[in-house]
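A single protein chain has been omitted from the complex, and every remaining protein chain is retained in its original position.
So that you can tell them apart, the chains are marked A and B in the order they are listed, and the count of residues begins at 1 in each.
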Amino acid sequence: MTRLSTGGLIDRSRTLSFTFDGVAYKGHPGDTLASALLANGVRLVGRSFKYHRPRGIFTCGSEEPNALVELRAGARKEPNTRATTVELFDGLSAQSQNRWPSLEHDALSVNQLVSPFLGAGFYYKTFMWPASFWEKVYEPFIRRAAGLGAASELPDPDTYEKAFAFCDVLVIGSGAAGLAAALSAARSGARVILAEEDFRFGGRLLTEDVAIDGAPARDFVAHAEAELAALPNVRLMPRTTVFGAYDGSEYACVERVSDHVAVPAAFQPRQRLWRIIAKRAILATGAFDRPIVFPGNDRPGVMTAQALATYARRFGVGAGANAAVFTNNDAGVSAALAATHAGVKVEALIDVREALPSALLAKAKALGVRVITGGEVIATKGKRLSSITVRTGSRTETLAVEALGISGGATPNLNLTCHLGGKPVYREDIAAFVPGSVPPGMSCAGAVAGQFSLAECLKAGTEQGATAARDAGFAGAALPAPKAEETATGIRAFWQVKAKGDLAFVDFQNDVSAKDVGIAHKEGFRAVELLKRYTTMGMATDQGKNSNMAGLALMAELTGQGIAATGTTVFRPPYTPVALGVLAGHHREKDFRPTRPTPTHAWAEKQGAVFVETGFWLRAAYFPKPGEKDWLESVNREVKATRESCGVIDVSTFGKIDLQGPDVGTFLDRVYINMFSTLQVGKARYGVMLREDGLVMDDGTTARLADNHYVMTTTTANAGKVFQHLEYCLQVLWPELDVQLSSISEQWAQIAVSGPRSRDVLAKLVDGADVSNAALPFMGVAQTTVLGGIEARIFRLSFSGELGYEIAVPARQGERLMEAIMEAGKPFGITPYGTETLGVLRIEKGHVSGSELNGQTSARDLGMGRMASTKKDYIGRVLSQRPAFLDPERPIFVGFKPVDTAQRLRAGAHFLKVGVEPTTHNDEGYLTSVAYSPTLGHSIGLGFLKRGLERIGEQVRAYDPVRGSDILVEVCSPAFVDPEGEKQRV
Amino acid sequence: MRIPCPYCGSRDAHEFAYLGDATLTRPDPAAPDAAEAFHAYTYLRENPEGAHREYWYHANGCRRWLVVTRNTKTHEILGVEFARPSTDEVPA
Partner (left out) sequence: MSDLLAHVPHTRLVPEGHYGPAGTPGVSARQVLGLAAATLAAPRGKTAALIASFADAGLPLVDAPKAMSNGVLTAVGTGPGRWLITAEGMTGAALLAHLRAIAGPDAALTDQSDANIILEVSGAAARATLAKGIAVDLDPLAFAHGDAATTVVSHIGVTFWQSEEAPAYRFVVARSFAPAFLRWLTVSAAEFGFALTGTGRG
């Protein structure tokens, strides 16, 4: 046990039980999994990615490269979870990953023996030839060797949700600068959100042995948190990671609502995705303590000096029985002293510098810490660190230590400043990259901006909090910043110990060593972006937070061009990995998108309908009857009943647009290829509208209800698109037209009754209106009432080719109308049908639908060229006259039937002349729609064929190599049923 | 991203549908060079770096077509106006 006897922000009065690799341990509330493991003396926690080297806990935050574990089990198993950010809870279980058969004895650790062959670019060099090895040898090998934890393959039992928040000032990070910024912005009255990825506010103030306004820093944190919590204009968001900065001052965050408990409380999500729209944002994300590159710097027990101090001060844990610290900067020295103060036995403080500030030396002396100046750690020993070798000039010395804190300097945590393209800038004086340009509305305060001293952080936070609030319109009085001593921040840039021996790691998570950087240099991959991709440095889940700085410094040294000129790669969202579940929110499975029921859905359910999704809509596809063996049998029955007597279908899903105003006729003339201004009141007309490029956009019928009042129908699929197009025409192209549009798609239920007996059915529904052929002829429209006073619009239209009517009533009356139709049609055996039969009926009749209006066809292609008016301009007219559209060779809409009627056509087949090679050059068109026609007793199809109309009666091949079909078909008129159109006019 | 709609106020960009270049005018279909003019109008687009006037449709809002001036490099919204000012301002 290495729990220190006192100290730490943990509740020692309560004990939490947890297991790691099946072994039971105990910790306390306030622990992370990492601190609890260290407190239990567990130092080996994982194996590295490529060489399977033993690894321990390296950091105390979300940048952790080594201590990735599988958390929980079963459906809630979560791989690659950083032990350093997991808040300990009772019953927690975690497993190490990337090891086999066990963490202690890992078979693939032999990889490190062959490390000379696994260096930079080894994927590119090794897994090349022969190609046949790819699937059978290389891929399985890579898959087994690489990869980290395994995902659960069970459905996630937890819920996730999304939320929006708005604020004047978003403060990201709650260390000294963040708290000061939040306080000064909040006191001015601005709406403030303070987001902190940790479960505790305070950042480094929880670790550092400093005073603010004369009191311990932790008291300042507690007071600040209490004041902020009490303000109504402040929202405190602990456990919330701001992972992305986006255009328009928008920030994406994950709030880990329930990750710190075994199972989310009832009705609580596991995580919540926040999108915060902030007028101003203050980035106060601090800095990382970065590693120094030296042989064996990855051994379990080696960690950042910051982590060593944090485990001691915040968690009351010694990372080992004793420790040493190796550094090049004052913060590293301070960390060593803070750890010592907290009770860690620090055997030696090794600093590469020859001279240290006298105040720090005095403190070290007072604490009895041995200081080795001008020293370097050149080697380490032990599966778990047991000793280090220190070189001072020509002298070497071995120290027996279980932990080594290393600090190569502070790397500002400026990830979010890069998300909109900002490039960090190198500052020689502090040996660090600081934010260059930042996203609009963002400012940086504290260590992230290279302000490393506590006094600077407090001052910058206070000032920027006030400035941000002022920019957002809140003029608060300037407040004095909390006072603190100037902490020492000296540094001597130092990246790498030059010594032979074990591998010296740059990127721990992807096993990239100093040697690999050398290989990349030697082979010409010198630009940072190439260095990154060739060595995979910075491409692990920590995105190079630990490695980039040393890696590019090493390259800068090799090229001799300096760090500033070498530059750094930029960070992209997300700042830390984000679970896909939280991005989906509640849009899972059937809630992936809305389901729209039709007005008669409940009725159709009662009839046993089988439903099909068409866009958001759920429509009846067919209505099976007991004893029918498959859908085709049901559909054949429905088609036959409709053609012989009558059938009924809900067509409410069509888009319905109400047009009012004196210029509607003129407007419709310009959007349809045919004339609508001449349409008589009480009549409907089929119309086709084009896109400006001359291709067909949509079709449908439009009826004139009054001089200045029309109602248009669109296809179900294009309802929204057509509405948008019409608004564009009115608002952008012809603002002088006085036309008002309203969607009435939801207002009206519309039910189509088709078949020779449909008039008999209709006659029973209307309140005395004359529905005879004379009074309500084909394409006639009646505005009347049905079923004793229900307002109704009756359109005599036919998609099936039979006598037919579409009856529209207010949506709430839809089900009642359907029931009344069924009752009225009972003597005629009225048959409900769905989209399948709808399709068969229209294919038999040769009517076009979505498969033909496929964005590649013109009105002429569809056989509607003569519908186009020559007396007016309309959208798409000019470009529809281009030579290619008028080419007689262009495929034209015709019908097809198999020569051997026992054969079945397949949509998607291409047409070939008989006897020619199946090449693209010989392609003559394609089949768009097919159906089994119960009326004709065989398969029929619609499609486009070169010079199709001239080739009626000719035989061509319908060639479908994808499904292995190649059959002889005869070209025919697309109207298989009633080509003269007599039945719909009776 | 947010777009300040002149009617609705600041709104999420997802509410809008994008069309593109708002500097184009539908050519005169009766002009002798209509075919060429319509070809250019339909297919040819500048891809300017910096400020660009674009049509956006507030599909899930007031259903107005807007002209949004957007910096194509930074996505900064420099101005938003109705494509058709207000019905009251359009001369008859």
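Operating definition for what follows: contacts are C-beta pairs under 8 Å (C-beta built on N, C-alpha and C of every residue); 3 or more make two chains touch, one makes a residue touch a chain.
Not measured: the values here are computed from a predicted model.
**Q** Counting the whole assembly, list the visible chains that the omitted chain makes contact with.
**A** A, B
**Q** Among A:Lys590, A:Lys629, A:His921 or A:Arg963, single out the residue that touches the unshown chain.
**A** Of the candidates A:Lys590, A:Lys629, A:His921 or A:Arg963, A:Lys590 is in touch with the missing chain.
**Q** For the chain not shown, which residue from A:Arg370, A:Lys483, A:Lys625 or A:Arg812 touches it across the whole complex?
**A** Answer from the full complex: A:Arg812 touches the omitted chain.
**Q** What chain B residues would touch the chain not displayed?
**A** Residues of chain B in touch with the missing chain: 7-12, 14-15, 60-64, 82, 86-90, 92.
**Q** Could I get the residues of chain A that touch the absent chain, sorted low to high?
**A** 159, 161-166, 191, 266-269, 275, 277, 586-591, 593-599, 601-602, 605, 616-618, 658, 660-662, 736-740, 742, 744-749, 791, 810-813
Quick note on the criterion: only the chains that are shown with their structure count from here on.
**Q** In their complex, what parts of chain A are in touch with chain B?
**A** My answer: residues 246-250, 277, 420, 440, 692-693, 720, 724, 727-728, 730-733, 735-736, 873, 877-879, 881-882.
**Q** Hey, which residues of chain B end up touching chain A in the complex?
**A** Chain B reaches chain A through residues 1-2, 10, 13, 17, 19, 26-27, 29-30, 34-35, 38-39, 41-43, 55, 57, 59, 63-65, 74-77, 82-84, 90-92.
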